[in-house]
Structure formats: C-alpha cells, structure tokens
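Quick notes on the structure that follows.
Heads up, one of the protein chains got dropped from this complex, but the rest are sitting where they should.
Coming up: subunit A.
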Amino acid sequence: MTELISEKLPTTRVNPFDPPPEIKQIRDQATISRLKFSDGHLGWLVTGHHQVREVLGSTKFTNDPAEHHLLEVRFQGEVPKERRKIKPGMFLNQDPPDHTRLRRMLQGQFTVRRMNQLSEWIGTIVDDQLKHLRSFDGRADLVQEFALPVPSLVICALLGVDYDERHRFQEDTAKLLSLNSTFEEAMAAMARIEDFMRELIVRKKANPGDDMISDLLATGEPTDEEASNMALLLLLAGHETTANMLGIGTFTLLQNPDQLKVLRDEPEIIDNAVEELMRYLSIIHFGPVRTATEDVEIDGHLIKAGDTVVMHVPGANRDPEKFPGNPEELDLRRPATGHVAFGHGIHQCLGQQLARIEMRIAFSKLFQEFPDLRLDTTPEEVPLRTDMGIYGVHALPVAWSA
C-alpha cells in the first residue's frame, strides 16, 4: 500500500469558516496519512473523526511538547534551539500521574451542576454587556464590546482576578498566541503573564476571597508554583476560546441567514446550535499534537514509539463518516454531539461546561435583543485570526436599528 505523504501541513484557508481545502482531499484519501515535520521527521496527520478519538483516548501517547517533533508554523518559522521544559502545574501538557493529580484539584469547580448554578449570574453579565453594546448607537465592534468582555468578566470573577487589571495579561496573551511572534517575543510575553500570576498568588494567600484561586490555595495541595501556573492556564483558556467562538460564531450566523432564522424561530434548539457551531468552526487551525511513547497500531497503521502525530480537529469535525449528510454545511438541527472541538481523552477541555453555558446564553440573548443585527462591512473585510493559534475574528463590525 502506498502511503499518502504531505510535505507540509496545509494551513491556508480559502474562506473564513472552512479548514484548508487540502484537508478534505487528504481525509478522502486517507484518514491517517504521513506528514513531514520541519526537523525532517516523518510523522502522521490524522483527519478522521474516529481515528482522532482513538489517538487522543490512548494512553500510549504523551502530551509533553519536549517529546514532539516541530512544525514550523510558529515563531516565523524559527525552530527553537532548546525544547521547552514543562513548568510545574501546566497540567495541559503533562501526562498521568501528574496530570491526574493537578486536574483533580480543579475538576470539582467545573462540574455540570456548578456551571448550571452560574446561569443566572452569567445572564446578568450578558444583559449588562448588551446594554453597553446598545450605548454605541447603532454600530460597534462586537468583539471588543461583547464577545471578549463576556467571557473575560466571567473568568476574572470566577478566578478572583480584578477585571480592571486585564491589561496586565490580555495584550501579552495575544503576543503569546500570535503565530507571527518570534520565539523570544512569545517567551517574554509568557514571562510577564507568569509574573502577574505569581503576584496574584501572593495576594490571594494574604487575602483569600470567594474565588477559585483562593479555594485552590486553601486545599494546601498545590505548591505556589503549581497554583500559579494552573491559574494561568485557566485565565488564558477562559478568555481566548469562548471569546473567539462568540465572535466568529456570530459572523457565521449572520452569513447563514437561513440558519439564523431557524435559531430565531426555534430558540429552544440553542443547546444543539452551540454544539453545531463548535463542530463547524472548531476554532483551532490544527492539533492537538501527541507523540507515541511505544509502538501502537491505530486503525491499521503502525505508529512507532517517538513518532509525532498531528490531529486535525477541524478536519475530524467535518468527517462524513461521523457527520453524514453534508458536514461542510452549518445545520443547527444536525445531531452535532460527539464533535471533538473540546478535544477527547483525559485532556478534554476542563472548562467545557462553562463555555457551553456562556455560549448558550450569549448567542440567545444577543439575537433576541438585537433582532436586526447585521454585518457593518463586507464579509471579505472582516479581519480573520489566521495569524493566531486560536482562530476567530479580530473584529466584527456590526450594525442595528438604534
């Protein structure tokens, strides 16, 4: 059997909502194919839904970036000389047992029940932000005035971070996630965010509040360094992901008026609508990445110990095997549950139940309160986050009848 080999990971989108067209072509030929890495390694690209789940659900892969071969999609193509060591508490990139120990310290805070209890409070935040949006008299940038503030206010309040201090990490987060930052710039931004978090831990220890960081410290379980890095992960993850789903999700609905009408006529489908928007948009360009720690067979392919595997979540979420009919189309009534936009396996998004509730409330109220919301520019002029690790729109000019 001749194997399909890609010389480079396709990363160029031809329209705002779809993954690069080559991904579909690759998946149609082989849901697991070979991919060349920047350092010459011949690794793997997984574009099938079932196969992505199989790799992410397997215990025979590590998530430690020090073990991954590199793709030159970041740092302007520069390959860092030293592989990054995982800092204590960065459980996103750790394997069991460290990952299990740290994640369990937080899991109780993000249960479905706890997140449901926040609905009313999140509704108030959304209402206030919609009032703020309306104060702009008929036109505004939805990202700056609504999509970013809502999840920022929520995660800041949950963690006990003063919202007025957001300038201390928002710009640096952007630098950290920008694919155009040099390695040096990204690391300098990271160091400043780490300083802010360390300071915050000192403050919380001196003056505990009614918040997640204080609760975490009160358990006495994590070291200060672990607590600081865990809080950093939650802060970054809580900001960038939901904000971008709200921004590009609104853009998507405005560009699909038939689907927006479905949501307006049947507001009770909002839960599934959010799952379908997650499936359709995925909001990462590619990934996650894993490296095999031992030889493992996945769907008939022998992946050898040390091989790096790139999962393609946007590709997997358009796999017709899992999503029959036309997976390339947005269909808010489609059974979309089971998408891998939150990942799969033990690293599946810790904050997913919070994200779901934020999105359900924010999309519902936005289109109820602004029934004639429309794009205030041409779709071609909406600035896309093709340059950022997390996809979305940099801005979304919208208008309404004031």
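Heads up, the rule we're going with is that a contact is a pair of C-beta atoms (placed from the backbone, for glycine too) under 8 Å apart; a residue touches a chain by one contact, two chains touch by 3 or more; residues count from 1.
Keep this in mind: contacts and distances are computed from a predicted model.
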{"item": "\"MFS transporter\", \"Acetolactate synthase\", \"Ferredoxin\" or \"Iron(III) transport system permease protein\" - which is the UniProt name of the missing chain", "value": "\"Ferredoxin\""}
{"item": "Residue of A:Gly108, A:Pro267 or A:Pro324 touching the missing chain in the full complex", "value": "A:Gly108"}
{"item": "Of A:Arg166, A:His239, A:His344 or A:Arg385, the one touching the omitted chain in the full complex", "value": "A:His344"}
{"item": "Options A:Gly57, A:Gly138, A:Pro324 or A:Pro383, residue touching the unrepresented chain", "value": "A:Gly57"}
{"item": "Residues in subunit A touching the chain absent from view", "value": "56-57, 100, 103-115, 337-338, 342-350, 352-353, 356"}
